[in-house]
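Right, one structure below, let's go through it.
Only a single protein chain was left out; the remaining protein chains are all shown in position.
To keep things simple, chains are lettered A and B as they appear, and every chain counts its residues starting from 1.
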Amino acid sequence: MQNEPDLRLEEMVLNMGPQHPSAHGVLRLVLHLDGEMIVSVDPSIGYLHRGFEKLAENRTYLQFFSMLSRLDYLAGFFMEWTYVRCIEGLMEIGPPPRAEYLRVIAGELNRIISHHMAIGDYLLNLGAVTPVLWTFRDREDVLDLLEMLTGQRMMYNYARVGGVRYDLPDGFEEQCRKFLRRFPVMIDEYEQLITGNEIFLARSLGMGVITAEQALDYGLSGPNLRASGVAMDLRRHDPYSAYPELDFDIPTGASGDSFDRYKCRIEELRQSVRIIEQALDALPGGPVNMRIPPMLRPPAGAIYRAVETGRGEWGNYLVSDGSLRPYRLKMRDSCFVALSTMPKILPGHNIADVVGIAGSLDLIMGAVDR
Amino acid sequence: MSAEPFVTGSEEAAGLAEELLAGLAAEVYPDAGRVVIVLQPGRLHEAALKLRDDKQLSFKYLSFAGGVDHKDRMEAIYILRSVNHSVVAELRAPLDRSLPVAPTVSDVWSTAGWHERETFDLLGIEYEGHPDLRRILTDAADGVHPLRKDSRPQRVKREEWRFEGIGAPRRLPGEEERINRS
Partner (left out) sequence: MSWGLSFVIHLIAALVIGLAVPALSALVFPFAVRRLSGFMSDRLGPNRVGPAGFFQPIADFLKLLLKEDVAPLKADRRLFRLAPAIAFITPVLAVSVIPFSKGFTIANLNVGLVFIVAFSSFTVLGILLAGWASHNKYSLLGGLRSVAQMVSYEIPMILNIIIIAMLVGSLSLNDVVGAQGKIWFIAVQPLAFLVFIVAGMAELNRTPFDLPEAESELVAGYLTEYSGMRFGFFYGLVEWGNASIWALTGATLFLGGWRGPFAGNPGWLILKVLVLAFAVIWFFATFPRLQVDQLMNFAWKVLIPLSLVNLGVTGLLIILLPNSFLPPVAAFSWASVITIILLMGPVLRKALLRKRLKLNPGTELGTSQS
């Protein structure tokens, strides 16, 4: 639109959040709007900042453990996994193979619930009410499995330095296999409801395009990166735990728009089913944890370990000075990074796309603010 | 980009990096599965560009930029990940603790923009040339950098709450009375 020189058009500043139905917790976006078109975005975060990094410095290694799953509260096991990998790396010990497989099973179940939430929430942001309830219905089954395995639905405290807390409970394998047989049918059901819907296609195709170069430049990871066509998955790229022994595909998108991000998540659900099946088949015997000193004193040094969570790379940079407490624990979060792309990709889109694109990037403010 | 990364040991990668950064890095050594590159802050930017654009190593992916407060010095930390190989590198630049200043690498990797804001917020490291160096997580803690080892919990002075980012509505003459009356 060509502005008349004497006609002053004002941009409207819309303060979206932190109290907003689709603020994903407490995300605040300061939008500058021209009509309904976005001119610029300034994400303002920190409303859920609880100072985890500082808290870690004031607690012993084991005391801090119970706080980890509060970071990304939708898939807390990954946080614990990364942390114990850091400590194990510093102490140069490795858990027994059965524990590695159990961690993979718990991790993939966590990935499923994380993607459930991502897909359901994305569709809810687009205004569809049913998908979120369908995914929650199946998420409940996974939560039951996780409760059997770890004793908790969300805050697991399952990983231990040198293993995991519990062995498989009786009946878990049977129930898990029953779920794994049923779940692909459910994924097809989601796809029938969502993927072919023309309105959904109109809302997601070509929205929030992130090219492969931009995605790497911005350090995106997880499904957001793979949707842009970069097949970088830490499970393959930087293999850890039992993943080298398991066979799975890395779904990638081609264009990096919201649709590809959604589609990648759907495909990853299927891959997670495959991984859990293989892990249950190949589950080795033996102990699930090892004796470690009750007062952990990892040797002095620094270490960086990362795992592939449902949202991308979650990394811990742990500096130990040989004392009882971590000297410095820096947590690298993929949602923080995904959010930092918003000022780049949002301008030119509509207000409606703000929530759409935020949903497709799968932000979780507990992890962003830390 | 291949799905199966060509896995290099961190020793081998350390050798490559040492060759690449000859004269820039003070020290290059493998440690706990990653390559640690220690260098002076003045050379950080040049080294970052070299590492990113190298065909062999291709550190196009910055995991994060952060820092560590050792009580006698500050360290700026950058964790890089190669897109071709299964290699993680750590750039480490020691800074003066009383006035920690590092050059920004947000023009090398855009993602550094927010990570540097966060480090500035939590540790007080100033990034020279950063386009938008504002506090990001703890806006209210003016002048306090919580992750410094000498910072203690303290009551944050709260201003009277007000809308930020929204200017007062423009009033036409006489509008004030109308609003008050109704």
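The working rule: a contact is a pair of C-beta atoms (placed from the backbone, for glycine too) under 8 Å apart; a residue touches a chain by one contact, two chains touch by 3 or more.
Predicted, not measured: the structure shown is a model, and the values here were computed from it.
Of the options A:30, A:180, A:231 or A:296, the residue whose C-beta touches the omitted chain is A:231. Touch with the chain that is not drawn comes from one residue among A:249, A:277 or A:321, which is A:249. Annotation for chain A: contacts to the undisplayed chain at residues 12, 14, 20-22, 36, 123-130, 133-134, 137, 193, 196-203, 205-206, 209, 211, 227, 231, 249-257, 260, 263-264, 267, 350-355.
One rule holds in what follows: only the chains that are shown with their structure count from here on.
Chain A and chain B have Cα centroids separated by 22 Å.
By the touch rule above, chain B contacts chain A in their complex via residues 1-5, 31-34, 60-64, 66, 68-69, 77, 79, 81, 83, 86, 88, 90, 109-111, 113-114, 118, 122, 136-139, 146-147, 163-167.
In the complex of the two chains, the chain A residues touching chain B come out as 13, 15, 30, 44-46, 49, 51, 53-54, 57, 89-90, 214, 216-219, 230-233, 236-239, 250, 301-306, 313, 315, 317, 319, 327-328, 330, 332, 336-337, 339-340, 344, 369-370.
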